[in-house]
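All protein chains but one are shown at their positions in the complex.
For clarity, chains are labelled A and B in written order, and residue numbers in each chain start from 1.
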């Protein structure tokens, strides 16, 4: 174990504190309240434009923001607690890298989208966008879960947030694609970036930890907390930054229908392909969410309720089948050890969502959208481009996203492979004890940590 | 066990997939965006009526919808995880039948309430109403928990959603009763329907599974997650579809006071009637919620804060006493095996709520409500009927609801009794293993289900 210096007493504090100080300095230099959060500017704006307080952006978006926030911290955090001895790390590292990423994302996204006179303006929209970028990092975290140190994860976040912001800028601003719920920018990007990193960090002897790479009864219940919160609040996620009014309303509803149909498909196919017709918690915890991913692009469009359901049904199906048939191949053939199966939950459904988005965009007409076309496809509304052009923009965006994610992930993977970040040895992956003080270890009652029935009865009966 | 073919490899996929395809076809034929979700229609409406985006129904109701959504998926789902070995099924089947029911409810409620030119219009209100109907199905699920297969549950949902929509139509549209929080339409209906089904499905030899029909320490904590979420968000539940402005505001507040008083009553009576003056988790998990049920009808009325508290106090009292004294009699005398005690949480408090609603309605005057009378009792405001008439409407609605629920439940019970749905044998009720791949069963570490790593490895290495 001499190759693995996992004691983080110096590395982790140094990383956290230095990163935070750099961020505070950059915020001090570059960041300002926007027009809706600055006391002076907002009151000027109310006076000038005869606005009322209820028109402050806060009331349009804060409830959605809080739902997204729950998805990021509870949803992703608890979804990953399914491992039997990795609950502290799942929730805890999720917490750490999310709290870090949202700060860096504010800066990076600000550089590309929010500069006003040399300053980054922040408000509720920047908060939501930062949480979105964070979601992408957490997806990648899912691919490398259990095999990385918190220092590695923070470093991955530094690079991934940066690349996310660049890709988002290209897709949304340069190419002019629409992707409000992030099928491409968040899910496809996060999944393929994470898979590329996992490929580079491939551990041929990971089976030494395989007894810990599985769930126990209670850990699966904790994970369901994550799943259900992600499922319930996905309508808020996809609609959080769409235009006011019908757009937010429609996006939320489309997502709701997609997820409902996805859930039925997941249960159906899970029982169909599992051992003895029994349901598999892995499918329920993950594939039932694919419907949210798959309407991340088209959700704000006039996808129709039944259209949303078809997309959700397809997403649940491919995701469940992916867990059953594709994940084992990814590991054995492509040497990608995808701990949480993010390829099935975010990867394939993200690509499906991008394709659905391109098709739905290409089918847009002024007849269907009326004056609302301006909100969804301003360039079509202003006759700059045709609907088909928009479809092409969407398709190109998918390709660009895949390219940046895969290439970026490989490069970052090699950076993370340097043996200086305290990553765990093959024999102690998926184990909290390596980075956490786990209760019972030093006390007098270590055997208490939830004692099994059998072991106790034996001495009593003996 | 030959009578019990519990392998669902064909039955469950077939049921899920066929039901979902039928629903998608019906949605494709019948369902359209409403005026607040359709891009074209909303922009027309804004132009015609000089409306602004903040007047979109989304902003009045979406936060309440999300709270209701949490109650349905987390609240009901985790409330039922109290059983020691039925957590996967409690959360998982709750998830499945809720995701299905909300889709079917949209169609069924649409047939009766929301047809516009041959089309069902959907938006945030239909989403909330669909969740409400789903709540009713989940209440019935509570009565048969642990003794039914998912195929049976889906079939029960098909019938119950239909009957719910019919009863709701009779109560609200034909009889003109008010029941915004569903004391009658949701709670009374769901409880007595479920109890009737449970009566028909009575298992004389259920005591063969009695060792599993109880909680363990951690399962009770998981259940408290469900309880607390239901308790916190009940104000949103009761106010989700009331009129804008003071009505939503007042309903939420009345519910909040009722629940607070109910909680004190529950703790008091729990300690009074329990063994050695100790508190009983069953009471806390359930009876503390009865205050929300009992103001489901009168919550939107001018019940006054202290009136709400009196109702809540009574509800907590009868609910706690019901668990202690009535539930054992229901099982021994009436042969109703009510797993979750829905009679105590939803049945009696629902009836109480209906009665309180009738009395409060009969006491309505224009002096008290002012112009607000139009929102709460439009027929009294327009002098079509007197307040006493409204009280009578409310009372008749309770009787109708009880009749449809009980009769419907008995009939559906007999349909569900056919031995073709893969229901569990008496010896393996309240057990996840029958329908789920439970971790540890087939791996090398079955004793691990909660065993610490070290203890297991020792004997292996020894």
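Things worth noting here:
Definition applied: a contact is a pair of C-beta atoms (placed from the backbone, for glycine too) under 8 Å apart; a residue touches a chain by one contact, two chains touch by 3 or more.
Computed from a prediction, not measured in an experiment: that's the story for all the values here.
Within the complete assembly, A:127 is the residue of A:127, A:288, A:301 or A:376 that touches the hidden chain.
Only one of the listed residues, B:225, B:359 or B:415, touches the absent chain: B:225.
Listed residues B:28, B:372 or B:425: the one in touch with the omitted chain is B:372.
The chain not shown here touches subunit A at positions 7-10, 12-17, 19-20, 23-25, 27-28, 31, 33, 36-44, 46-47, 53-54, 56-59, 62-63, 66, 69-70, 73-74, 77-78, 81, 87-88, 91-92, 95-96, 99-100, 102-103, 122-124, 127, 150, 218, 222, 225, 435-440, 442-445, 447-451, 453, 456-457, 459-460.
Contacts to the hidden chain, counted on subunit B, fall at residues 54-55, 59-60, 63, 67, 84, 211, 214-221, 224-225, 228-229, 231-233, 235-236, 244-250, 252-253, 256-257, 259-261, 263-265, 267-269, 271-272, 274-281, 284, 288, 302, 304-306, 309-310, 313, 367-373, 375-376.
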